[in-house]
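The structure's right below; bear with me while I get my questions together.
What you see is the complex with one protein chain gone and the rest in place.
And now, subunit A:
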Amino acid sequence: MKFPAFAYAVPETIEEALELLASDADARPLAGGQSLLPIMALRLAAPSMLVDLGRIDMLRQCVVGPDRMRIGAMRTHAANAACFDVWAQLPLMSDALHHVAHQAVRNRGTFGGSLAHADAGAEMPLVVSALDGAIILRGPHGERSVPAADFFQGHYTTAIEPGELLVAVELPYSPLQWAFEEFARRSGDLAVAMAAVGVDLDGDVCRDVRILLGSVGERPIRAHDAEAFLRGRPLTPGAITEAGRMAVAGVAARSDIHADPAYRASIAAVLVSRALDRLARGDF
């Protein structure tokens, strides 16, 4: 199908972009276009104006601080995947980026676009939630920082208010060792289920642990019970299996054409166990 008609603007500064968005309630920011353009071609969205963020250099910057990194919204998946600092300081993100789409899509798709789009099956929302990142939003009335836990509200739903731009993400360096596991139908597909698991091990005893499930619910889910169960416990095969089971116990998994809820939950449990198993074996 063909796009519905729309106006197109290419601002060079964030302020200009915000003005354009304020001028038209049906205007939408355009980042890499890897999600928005297909949706428009299917006529599932018909924005009156596209505000192309591609020429705003500020949005591509990456600031590497001593305890955190601030990554601009318009950094592409490819740029982040090739970034030494991301690899060195945010290995979880580095790992997960390998599962995002295919090279051609990673060359265009952006970090900010992925978070703003908030597909339940996307990797970056899970990573940002796992690392307790903060999403920096700028609107007509200034900037605010929203913790990941509040930012992702559902499949395609976030805390971004009309007229606001996602400008950057702040990701603290985690003291935990992380493992990322994903199950997709084919390589490069959105996840059927994924797990991000971080541990701080003392020998084989779990001093601290953080477990998040992606694509199981409408937004990233933290497995508090499984975390509590593991804290202070050795990572034995039995504990690992049990933690996987607990991580999905009581979770109402979502259903789509790719997987039924029971299958999804079962896969998620397997992924949590596999991640824990890798961490226990020091394979990360």
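The rule is short, and it goes like this: a contact is a pair of C-beta atoms (placed from the backbone, for glycine too) under 8 Å apart; a residue touches a chain by one contact, two chains touch by 3 or more; residues count from 1.
Throughout what follows, contacts and distances are computed from a predicted model.
Asks: Since a chain is absent, check the UniProt entry for it and pick the matching name: "Transketolase", "Xylose transport system permease protein XylH", "Acetyl-coenzyme A carboxylase carboxyl transferase subunit beta" or "Carbon-monoxide dehydrogenase large subunit".
Replies: The record for the missing subunit names the protein "Carbon-monoxide dehydrogenase large subunit".
Asks: Which parts of subunit A are in contact with the chain that was left out?
Replies: The list for subunit A reads 1-5, 38, 42-43, 183, 185-189, 257-260, 263, 266-267, 270.
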